[in-house]
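Heads up, one of the protein chains got dropped from this complex, but the rest are sitting where they should.
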Amino acid sequence: MMLIACPHCGPRAHVEFTYERTMDAILSVDVDPDTAVAILFQRENPRGPSQELWRHTYGCRSWLRLTRNTVTHDLAEVVAWPPA
Amino acid sequence: MSIDPAPAQTVIAKLDPCGLIAVETWIAAPDVILTLAGSWRSTRVEPTVWWLRGPLDALDDTLARLTSALANDGAITDLSGGFDRLRISGPAWRSALMFGGVFDAEDPAFRPGSVAGTILHHMAVRYDVIDDHTVEIFVPPSYAADLLNHLRAAISRL
Partner (left out) sequence: MSAPFRNAAGGLIDRARAVRFTVDGRPYEGFAGDTLASASLANGVRLMGRSFKYHRPRGVFGAGVEEPNALYGVGEGGRFEPNTRATDVFLYEGLTAISQNCWPNLPFDIGAVSQVAAPFIPAGFYYKTFFGGPRLWKVYEHLIRRAAGLGKPPQHRDVDRFNHRAAFCDVLVVGAGPAGLAAADAASAAGARVIMVEQDRLAGGGFLRDPAMAGGDDGLVWAMAVATRVKAEGGRVLSRSTATGFYDHGLLNVVQRHVEPGQITRDDGAAQTLWRVRARRVVLAQGSLERPLLFSGNDRPGVMLASAARSFVTRYAVRPGALAVVAGCDDHADLTARVLAASGIEVIAVMDSRVGGRVVAALGSRAVTGAIVSEAGRSRTVACDLIAVSGGQTPTVHLHMQAGGGLAWDAQAGAFAPTTARQNQVSVGAGAGRQGLEAALADGWRAGVEAAQDLGLSRPMGARPRGAAARPTPTVSGCCVTLTDGADAKTAFIDLQNDVTAADIDLAGRQGYRSVEHLKRFTTLGMASDQGKTSNLLGLARMAQASGVTVPQIGLTTFRPPYTPVTLGVLAGEAVGAEAAPRRRLTLQSAHAAAGAVWQPSGYWSRPRAYPMSGETSPQAAVREARTVRDAVGLTDVSTLGKFEVVGPDAVAFLEIICATSVAKLAVGRGRYTIMLREDGIVADDGTVWRLADQRYLLTSSTGGADTMAHRLSYARRVLTPRLQVMVTAVQECWVGIAVAGPNARALVDQATGAAPPRHMSVAAARLADQPVWLLAASYSGERAFEIYVRSYAAQVVWSDLERRVAAAGGRVYGLDAMDLLRIEKGHIVTGAEIDGRTCPYDLGLTKMLRKGGFIGWAGLQRRDFQRPNRPCLVGLDALDGVLPEGAMLLPRAGAAPQGHVSSAGRRVTGEGAIGLGLVASGPDRIGEVMIASSPTRRLQGRVRLTAPLFYDAEGARYVD
């Protein structure tokens, strides 16, 4: 179980957080259909560093961008998202 | 100084309902909220959201006051009834929260005035440290009975 350093709350247990999606899979509301399909269904699944959107659901409820290594679980960066 | 204080005199109780108002601001700074709160206790629950709590009989007046004071700088939502409040009093409250928890309530930096949202015994809870010997725990009413049972058991096993 990871320890995620929430920029608002400090280091907290993984179970307080919810994984949402990789950052490149965020669809704007006015996305066109072809782009939506490409983003939703033709995604990369890289080994190594991954930019991900998480939410501190059971803490401060804020959204965070994590740079997580999918092999080692190293968290290179945890920042509030979107940036203020 | 031991990290495990004697469990004696540590008790838990469910408090009477209070008025609870969520305030979100898209402009104002934290000190503005403190000014708005007046005699109501304010706790920050999200980067832009505060909870104010105070007596139920002052709820309507406070809602009206906040609405006009905030104007277009934010919004309020009446959360009264949305949470039950449990209070642990006694020297061992920190230890009690470690049973089935994932949050470091034993950290001395978690001091009076600190708040934290976390998970306790699989339930979403919010802590508000009142003083060195008291913590209040917010939990949705549907979970309150289970949480109360869990904490009573935890205190009995300290």
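What to note about this one:
First chain written, first letter: the chains are A and B, and each begins at residue 1.
Simple rule for what comes next: contacts are C-beta pairs under 8 Å (C-beta built on N, C-alpha and C of every residue); 3 or more make two chains touch, one makes a residue touch a chain.
Every value quoted in this text rests on a predicted model; they were computed, and no experiment measured them.
One of B:Ile33, B:Leu52, B:Ile76 or B:Val129 touches the chain omitted from the figure, and that residue is B:Ile76.
Within chain B, the residues in touch with the undisplayed chain are 1-4, 17, 22, 24, 26, 49, 72, 74-83, 98-104, 106-107, 121-123, 140-143, 145-147, 150, 153, 157. Of the residues in chain A, those that touch the hidden partner chain are 1-3, 13-14, 18, 20, 26-33, 35-37, 40, 53, 55, 57, 61-63, 72-73, 75, 81-82.
Following the convention adopted for this analysis, only the chains that are shown with their structure count from here on.
Centroid to centroid, with C-alpha atoms defining each point, chain A and chain B lie 28 Å apart. On the chain A side of its complex with chain B, the touching residues are 8-9, 12-13, 15-16, 56, 58-62, 80. Those residues of chain B that touch chain A in the shared complex are 45-47, 49, 102-103, 116-119, 124.
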